[in-house]
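To start, I am sharing the structure in question, which I have written as C-alpha cells.
Only one protein chain is missing from this complex, and each of the others stays in its spot.
Letters A and B mark the chains as written, and numbering starts fresh at 1 in each.
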Amino acid sequence: MSRVFSTSLRFRLPVLLFLFQGALLFIFVLFTTYDGHTDAASQPADIDPAGNQLYTFFSLFQDIQLMLLVGLGLLLAFMKGYGVSAVAYNFLLSNFCMQWALIVQGFIYHYHEGKIHLGLYNLLTAEFATVAVLISAGAILGRTSPIQLLLMGLCEVPLYVASEWLILSYFQAVDIGGTVTVHVFSCYFGLGASIALYRSGLQTGHPKETPSYISDLLSLVGAIFLWVFWPSFVSVLVHPGDGQHRAVLHTWVALTASVLTTFAISSLLEKKGKVSMGHLQNATLAGGVAIGTVADMAINPGGAFLLGILSSLACILGFKYMTPFLANKFRIQDQCGIHNLHGLPGIIGAVAGIATILLVPDEAYGHQLYHVFPARSPPLRNATIEHVFIGETLGRSASQQALFQAAGLGVSVIISLVGGFLTGLLLKLPFLAQPPDQFCFDDELYFQIQKPLETLSVDQVDGDLQVPLKSKV
Amino acid sequence: MSRVFSTSLRFRLPVLLFLFQGALLFIFVLFTTYDGHTDAASQPADIDPAGNQLYTFFSLFQDIQLMLLVGLGLLLAFMKGYGVSAVAYNFLLSNFCMQWALIVQGFIYHYHEGKIHLGLYNLLTAEFATVAVLISAGAILGRTSPIQLLLMGLCEVPLYVASEWLILSYFQAVDIGGTVTVHVFSCYFGLGASIALYRSGLQTGHPKETPSYISDLLSLVGAIFLWVFWPSFVSVLVHPGDGQHRAVLHTWVALTASVLTTFAISSLLEKKGKVSMGHLQNATLAGGVAIGTVADMAINPGGAFLLGILSSLACILGFKYMTPFLANKFRIQDQCGIHNLHGLPGIIGAVAGIATILLVPDEAYGHQLYHVFPARSPPLRNATIEHVFIGETLGRSASQQALFQAAGLGVSVIISLVGGFLTGLLLKLPFLAQPPDQFCFDDELYFQIQKPLETLSVDQVDGDLQVPLKSKV
Partner (left out) sequence: MSRVFSTSLRFRLPVLLFLFQGALLFIFVLFTTYDGHTDAASQPADIDPAGNQLYTFFSLFQDIQLMLLVGLGLLLAFMKGYGVSAVAYNFLLSNFCMQWALIVQGFIYHYHEGKIHLGLYNLLTAEFATVAVLISAGAILGRTSPIQLLLMGLCEVPLYVASEWLILSYFQAVDIGGTVTVHVFSCYFGLGASIALYRSGLQTGHPKETPSYISDLLSLVGAIFLWVFWPSFVSVLVHPGDGQHRAVLHTWVALTASVLTTFAISSLLEKKGKVSMGHLQNATLAGGVAIGTVADMAINPGGAFLLGILSSLACILGFKYMTPFLANKFRIQDQCGIHNLHGLPGIIGAVAGIATILLVPDEAYGHQLYHVFPARSPPLRNATIEHVFIGETLGRSASQQALFQAAGLGVSVIISLVGGFLTGLLLKLPFLAQPPDQFCFDDELYFQIQKPLETLSVDQVDGDLQVPLKSKV
C-alpha cells in the first residue's frame, strides 16, 4: 500500500470542495433570495423594525455558534496530538453541513416562486442538522480523513432532514430541544458508520489515543462552554414566553444535577476515588441531552432534577461498562463515547417525554396546551383523510400523542442506524485518503503543524530539538 | 499518618454529594413549583410573550455564567500543576452553591402556598451568592480538598443570605453591583477561613505554587473574559433604563482606567520594569469590584475613572506589600490574593458610595431618585414602628442613607470574618480528605490526569517518558 499516495489531501480535498462550492455558488446565485424579514423591497413604509425576526433569534443563534465551533471544538480536542485536527475539522465540517442543510431544507420548506427564501431562521434550522453530523463524527474521529467526514455530512444531512420531517411534521411528535431528532439520530448514525468502518488494528487501542495535561484541560473548558450555552440551544425554538422560560429553567436544573452526579459517581467508581476527566467532559452535559423533549412540558423543576441525575448516571455507567462491551462483543468503536452522552440520555429523554405526556394532566398547561402540543389542537374544518389517518389536527388525546412520540423514537433509531451503516460502507471507498492505522489520531498527517511537545521521544530531546536564540535577559 | 487513606475521595465525596443531591431532589420534587413567568396554567389567554421576565435577564445571565465558569475557572488555573483542579472545583462548587442558594433564598423570599416558586430570577440571585463562595475559595485554593470546599459553601451560602438580607432589606443600604454584599463579604469570609486553616508548613511557599508559561497565559485569558462581561454582572439587577445604562458606562470606564493603571504601576514597581502576570490577572479587574455600590449613582464618568485608578493602585500595592505582611505577621495565607482584588477595592467602593450619597445633590437624579435609593421614597401610609426605627420608607435624608451604608459595610465585615473563621475550624475536622503539605497544589491527588510536562524531572526525561509510535511523515 502506497501510504504517501493514499493519505495526501492534495487534489482530492480541493476537488471535492471546489465541486461543492461551485454547485452551491450556482444554487445561491440562481435559486436563493431574501425572505420577508431580509427583503428590503417588500417592507411596508410604516414597518416597526423592532418586530423583525432577527431580534427573536440573533443572540441565541450566536450562543449556539459559540457552542458548536468553540465549545464542541475544544471538547473534541482531548487527544494529545489531535487537537488541531479536532478543532479544524469541526470548523470545516460545520460550515460544510450548514451550507448543505441550508439548501436541502431550503428546497423542502422555503422554496416558492422559484427561489429559496433566506433569513436567520434558515441558518438556525441548518445549525440543528449540523449538530447531528458533528456528533456522529465523534464516533469515528481520528480514524477518518476530512474527505470521509465531508462525505458523511453530505449523506447524513438529507437523512436528518427526512427523519426530522417524519418525526415532527408527519407524526407531529414534539421534540423541541432535539433529544430524538438530533441526539438519538446522530448517535445511531455515527455508530452505524463506525460499524462499517471497523478496524481490527485499533481494537486494542492506539498509543496516540491519549490526552495530555493541556489537552484534557482545554477539553474541559470546551465542555463548560457547552454547559453554559446549552439552555440557549434547548430553548431557541420553543414558543416565546412562559414555554421558553420553562425550557431555560428545566435545562439549567437538569444540567446542574448532572454536574454533581458526575463528580459523585465518577469518584465512587474510579480507583482511589480519583475523578475521571472523560466523565467530567461528558456526563456533566447528559442532563442537557435528556431534557430536550420535555423542556417546555410541565414536568416540574423536580422532574428536571431527576432527569439530570438519571442521565449522567447512565452516561458514566455507559463509559465504564457499555463502551468496552460494544467494542469487544459487537466491534462498535465509539471514539468519543457518543453513545454514552447522546444515545443513552437521548433514549431516557424520549421515554421521559412519553411518561410526561401520559402522566401530567392537561390542566397544568392552561391556555398553553396547544402551544406545547400543536397536534392536540381542536380539529381543522378542512381535514383530509390523511389528516385523519395520522390523527393530525384532530385534537389528539394524550395517549395518542404518546404513541406518536414512541413512533418518532423508532423512526429516528432505524433511519439513523441503517443510514449510518450504508454511509460507512461508502466511506470505505479506497480513494478517500483514509489514514492507515499507525497514522490515526495524528495532526501531522493533514496539517503543517509543530510536533506537540508531549510526543517528543528521548532521541529528539537529545538531538533534534530546535534550539532557538537563547535570551539572556 | 496514613496518607492514602486520608486523602482518598472515594466514598467521602460520593456520600456527601449523594446526601446533598438526595435532599435536594426531595425538596425539588415536594417543595418547588413554577413562578408567574414559568407557569403555563396561570398565563392569561391574551398574554404578550415578549413581556416575560426571561427576556429581561437571559442574555445577562448567560454572560455571568460564562464569567463564573470559564472566566473565573481559567483565572484560577494559574498554577502549573493545579489548572484542572482550579477549573473543575470551580465548576463543582458553583453548581453546588447555586443549587443550595436556590433553596435557601427560595424558602426565605419565594416560599408561599407551601412551594418555592422558581424562574430565571431565582437562578440569578443564586448566582450572586455563588460568586461569594467562589471568591472565598480563592483564599484557600490548593490547600483544601473538594469536600472541604463544598462544606465551606454549605456554611457560607446561608451566612451570605443573612448578611445580604441585613444589608439590603433591613438596613436598606444600596449595593446594586455587590461591592459590599458580595466582594467584601466573600473576601473576609475567605480570610477568616484561611486563618483557621493556617499551615506553618506552607509558610515559606511550595515548589508547585508557581505558574507555567501556558498556565499564566490561560489565566490572563480568564481575566479578560471576566473583564469583558463585568458590566453585565454589575448592571444586571439595576433598574432598567438610564440606571442600567449608567451602570454599564461606569463599569466600563472604571475597568479601562484599571487596565492602564495596572500596566503603569506594575512596570514602575517591578524589577527592570517587567510587568507582573499576577498584577495583570488581578488589578485590571479592581475597578469592576469598586464600582458596584455606586454603579447607578450620578458619580459622573470622571468619578468612575478615578475609582478605577485608585482601586488598581490599592490592589497592586496590596499584592506587593500587604499580602506578605499579612502572611508573616498575622499568619493569613491568601492564595489568590483575594484581599487585594476583592477586599481593598471593595472597601474603596463602599467608601465611595458613602461619599457619593453625601456629596451629590438630589437634583442630579430627577425622577429617578427613588429608583436609585428606594429607602428615600416618601413615607408609606401604613408604616409600623419598626419601619420608623430603621428609617425605612420614611423618606430618608442623604446623610441617613449614608449612615445605613456604613452600617452595611460593618455588618458585612463582621459576619464574614467571624463566620469564615468558624467555618474554617469546622473544615479542620480530620476526615475531610485534606491534602498533606507535600501534595498541595497537585492535580494528581484527586484527578486521573496526565502529568503536566512542566513537572517532568530530568530522570523522567531520561527514562520514564512514554514514547509513542513515531510519525515519519
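Going forward, a contact is a pair of C-beta atoms (placed from the backbone, for glycine too) under 8 Å apart; a residue touches a chain by one contact, two chains touch by 3 or more.
Every value quoted in this text rests on a predicted model; they were computed, and no experiment measured them.
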Given B:Asp175, B:Asp334 or B:Glu444, the one touching the chain that is not displayed: B:Glu444
Contacts of chain A with the absent chain, listed as residue ranges: 4, 8-14, 17-18, 20-21, 24-25, 28-30, 32-34, 37-45, 47-50, 52-54, 58-59, 62, 65-66, 69-70, 73-74, 77, 83-84, 87-88, 91-92, 95-96, 98-99, 118-120, 123, 146, 214, 218, 272, 443, 445-453, 461-463, 465-471, 473
Absent-chain interface as seen on chain B, which is shown: 4, 59, 63, 80-81, 206-208, 210-214, 216-217, 220-221, 224-225, 227-229, 231-232, 239-246, 248-249, 252-253, 256-257, 259-261, 263-265, 267-268, 270-277, 280, 284, 298, 300-303, 305-306, 309, 363-369, 372, 438-439, 442, 444-445, 453-458, 461, 473
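By definition in this document, only the chains that are shown with their structure count from here on.
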Rotation angle superposing chain A onto its copy chain B by C-alpha atoms, nearest 5 degrees: 120
Computed distance of Cα centres, chain B from chain A, in Å: 34
